[in-house]
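Encoded as structure tokens, the structure appears first; notes follow it.
For this depiction, one protein chain was excluded, whereas all remaining protein chains were kept in their positions.
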Amino acid sequence: MSVLVDDDTRVVVQGITGGEGKFHAEQMMEYGTNVVAGAVPGKGGQEAAGVPVYDTVHEAVEEEDADTSVIFVPPAFAGDAIFESLDSGLELAVAITEGIPTQDMARVNKRLTETDTRLIGPNCPGLITPGEAKLGILPGNIFSEGNVGLVSRSGTLTYQVVDNLTNRGLGQSTAIGIGGDPIIGTDFVDALELFEDDPETDAIVMCGEIGGEDEEEAAAFIDDYVDTPVAGFIAGRTAPPGKRMGHAGAIVSGSGTGTAESKISALNDAGVPVGDTPEEVADHIEEFLA
Amino acid sequence: MSVLVDDDTRVVVQGITGGEGKFHAEQMMEYGTNVVAGAVPGKGGQEAAGVPVYDTVHEAVEEEDADTSVIFVPPAFAGDAIFESLDSGLELAVAITEGIPTQDMARVNKRLTETDTRLIGPNCPGLITPGEAKLGILPGNIFSEGNVGLVSRSGTLTYQVVDNLTNRGLGQSTAIGIGGDPIIGTDFVDALELFEDDPETDAIVMCGEIGGEDEEEAAAFIDDYVDTPVAGFIAGRTAPPGKRMGHAGAIVSGSGTGTAESKISALNDAGVPVGDTPEEVADHIEEFLA
Amino acid sequence: MKLHEYQAKQVFADAGIPTPESQLASDVDGVLTAAEEIGYPVAVKAQVQVGGRGKAGGIELVENDEEAREAAESIIGMDLKGYHVDQVLVEEAVDFTDELYVGITMDRGEGKPVAMVSTKGGVNIEEVAEEDPEAIAREHIDPSFGMHPYQARKAVYDAGVDKAVARDVSSVLTTLYQLWDDRDGADAEINPLMVTSDDEVIAADAVMNIDEDALFRQPELAEMEAEAASGGDELEQKADEYDFDYVRLEGNTGIIGNGAGLVMTTLDLVDHYGGEPANFLDVGGGAKADRIANALDMVFSDDNVDSVVFNIFGGITRGDEVAKGINEALEQFDEIPKPVVVRLAGTNWEEGMEILNEDLVTVEQTLEDAVQRAVEYAEEGQA
Partner (left out) sequence: MKLHEYQAKQVFADAGIPTPESQLASDVDGVLTAAEEIGYPVAVKAQVQVGGRGKAGGIELVENDEEAREAAESIIGMDLKGYHVDQVLVEEAVDFTDELYVGITMDRGEGKPVAMVSTKGGVNIEEVAEEDPEAIAREHIDPSFGMHPYQARKAVYDAGVDKAVARDVSSVLTTLYQLWDDRDGADAEINPLMVTSDDEVIAADAVMNIDEDALFRQPELAEMEAEAASGGDELEQKADEYDFDYVRLEGNTGIIGNGAGLVMTTLDLVDHYGGEPANFLDVGGGAKADRIANALDMVFSDDNVDSVVFNIFGGITRGDEVAKGINEALEQFDEIPKPVVVRLAGTNWEEGMEILNEDLVTVEQTLEDAVQRAVEYAEEGQA
């Protein structure tokens, strides 16, 4: 079992004729993902990564029954590409693109309240159900099948934590990178809800970072609704206020909201142990599942 | 019984310090309507028509428990006034103003999909439940209590038909002027649904006119869902194509959609007799209730 | 409010939509000068507010001075479907391989704008819509977001526009929506949007109708309206001055009333009782005496009118003001020019009846009786 994605998922890749889009479409297919089409304006009728390309996502849905989109479109056009995916009747859209203007995402965020399509990202590595399918840019070989659900705001930190888990034989049900931007589609609470409802997920890792209050909200949600044991990690304890730490969303405000301390203490209060190192996170998961 | 409005309705009048707003607020109160406040930016703290004036609709809701707004605001500002009423948690907003730019109403129309507030109008005379309350500018004295529901795109035509009904002793449950603009809040179908569900409405008059396809949609709805007998009237049989007949919405398009013939035949097909004169409409209602 | 072709083209060109080189001219010399500057061949196009100008002889393609002179002489001053041609647009003739249609209008059923694209441009698009609706790709726009770029592309690809020009056509459509939105358009369309042999697109015609209710915030377009209105019907211009909702028709029973639905109904009843309505005239809500007098003046100014029916159901409008206005208007005449039938109901109708000078008018109690009486008078007047 898994959440959001499995080997029935029918993927259209927006931006499949670009360098990144093509490379990762191929990587996804190699992993076993059912990529059925690409969508690139003006490139309809061509082929890329071995699948037909359409001018619009709508056509890819009509012609190839695509139900999920993975978006590799440059930031200036990615907001529009997300709108296109949300308006095409898909179940899921995964936006990998980093650097989308925040106001574009605020408009997308409004549209999300009007559609049934779920958005993951942007500025995220995607998600993977080991052994079934991956959507995005995660390196498939470090993942292993299992019962640990993982949700993270950061890409490479996810890989680090997954590596620690896999090395100990702790496989993953699904790993979701929700992205490091201030405004994202699926947030911690959404992902925790999915994992809590998934019978095959027996423990959850939640990797947060400084900025915003999503981790605090997640802690409150865990306290109220999540029975599955959760271990946390928060990056950015040493970040100075007012500086954007790589991710557009990773910033402690001048007034001191969004600090690692606040997040760690909220999680601890909700009964979630927070590791000081990625290894310690794996320790907690091992204990949960022992 | 009645629909939408009764003597419990608590009304805030937007634009109550203007000439029309004040006059009609007084008229409404004289009829027995429970006008509890006015809302006019910059006039908060004053009194008009004997009720307190607030700067915002929100305050009128908080301080006076207003649940319904009647809008007498000049067309340039009326779109904004409607948004304010829709965003203030009211149950009902009635926009009397004529001449609101259509694009403003298209935006309002979008907001209507996001709110539970019902809009009547704009460019309408309002609505009345005889003996209980009236919202708007209808002349109360021509109405009488009874069991005929009336819905109309036109103001004075409504008065004409009501006069014909009242003269024969056929009173009204509620009369709703939905307005003569191309984009309106409550349409025929909405009003028919309300009357169909109202146990005290035993017959319905529907006064349409040329332009658009609302009457055709209403006919289809009547055919499928309305058991209460309906008599119709359609104004504009002699209107030439391409000319706006007073109402912004009363125009037969160059390609011939929106004609009286089309509406009359749709209504006839749905079993709705359409009078050639207002008197004939009253004849039909009299038969229904005989 | 419809702009002239040359005005709409100016608006489109200012927004960056490619348009052919052109000049406005109002006499033969002007046409010749313009044609020379632009270079033959040129099109000479009547600037009047009606469709089907080509078929009606209002557009000529000319190759040289002689042809240009002939075209100018025949078009300038002609009567084109009831409109007098004062001006022509002299325009670069575009060599095209395809004719597309792009347009934006308000879909009132949906309550939102719709963008339309078709490869069957150059002909009456309403005919295309009826005969081959599939040939028009439509994309509804959420007016709170505006048109997303992907929507312009989708409409263009769905319509089957050639890939070589798809990007440019999308860009024209995006600009057209922006214009429509910024300028309070009712309809904006380009038909045809020509495609040239070197895959450029150019707006060979331009239609822009503006929402009259929004002119208050479109001062530049309101000025154009003044220009555009000239050459229209004199009575309709007079109605504009008086600020009446007025439509001129072809019958001989003049009609005055309050409220659009009631006035339309009065017209319908004139027809129902065998008469022919001469006009639609709505005095609006709350009309005072002087406005009522102006309305009578309007209808008397129409030479076709043989009788007048005055039908007022007072809500805001008060019967006493109406009666006062009728008296004022009629008392200035030694002899009443056309018989006037009056029916007053609603607010203050009794006060009105007391005031009304019944020597000057015929009074009826019901709408039906009033209309029948006016139709009789009109038949007598005509006889």
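The chains carry the letters A, B and C, assigned in the order they are written, with residues numbered from 1 in each.
Note that contacts are C-beta pairs under 8 Å (C-beta built on N, C-alpha and C of every residue); 3 or more make two chains touch, one makes a residue touch a chain.
Note that this is a predicted model, so its numbers are computed, not measured.
J.: Omitted chain: which shown chains does it touch?
T.: Computed over the complete complex, the missing chain touches A, B, C.
J.: Give the residue, chosen from A:L138, A:I222 or A:I285, that touches the chain omitted from the document.
T.: Hidden-chain contact among the options goes to A:L138.
J.: Decide which residue listed in A:G18, A:G38 or A:G212 touches the omitted chain of the complex.
T.: A:G212
J.: Thinking of the whole complex, not just what is shown, which of A:S152, A:T201 or A:T259 touches the missing chain?
T.: A:S152
J.: Spell out the interface residues on subunit B facing the chain that's missing from view.
T.: 41-42, 44, 55-59, 77, 80-81, 83-84, 87, 107, 111
J.: Name, in rising order, the residues on subunit A that touch the hidden chain in the full complex.
T.: 75-76, 98-107, 109-111, 125, 137-139, 142, 152-160, 163, 180, 182-183, 207, 209-214, 217, 233, 235-240, 243-250, 254-255, 260, 276-279
J.: Give me the subunit C residues in contact with the hidden chain, please.
T.: These residues touch the chain not displayed: 142, 144-145.
We take it that only the chains that are shown with their structure count from here on.
J.: List the centre-to-centre spacing of subunit B and subunit C in whole Å, with centres computed as mean CA coordinates.
T.: Inter-chain centre distance comes to 28 Å.
J.: Go ahead and note the Å separation of the Cα centroids belonging to subunit A and subunit B.
T.: Taking the mean C-alpha position of each chain, the two centres sit 49 Å apart.
J.: Where the centres are mean C-alpha positions, what is the separation of subunit A from subunit C, in Å?
T.: The separation of the two C-alpha centroids amounts to 55 Å.
J.: Can you list the subunit B residues in contact with two or more other chains?
T.: Where subunit B is concerned, no single residue meets two or more other chains.
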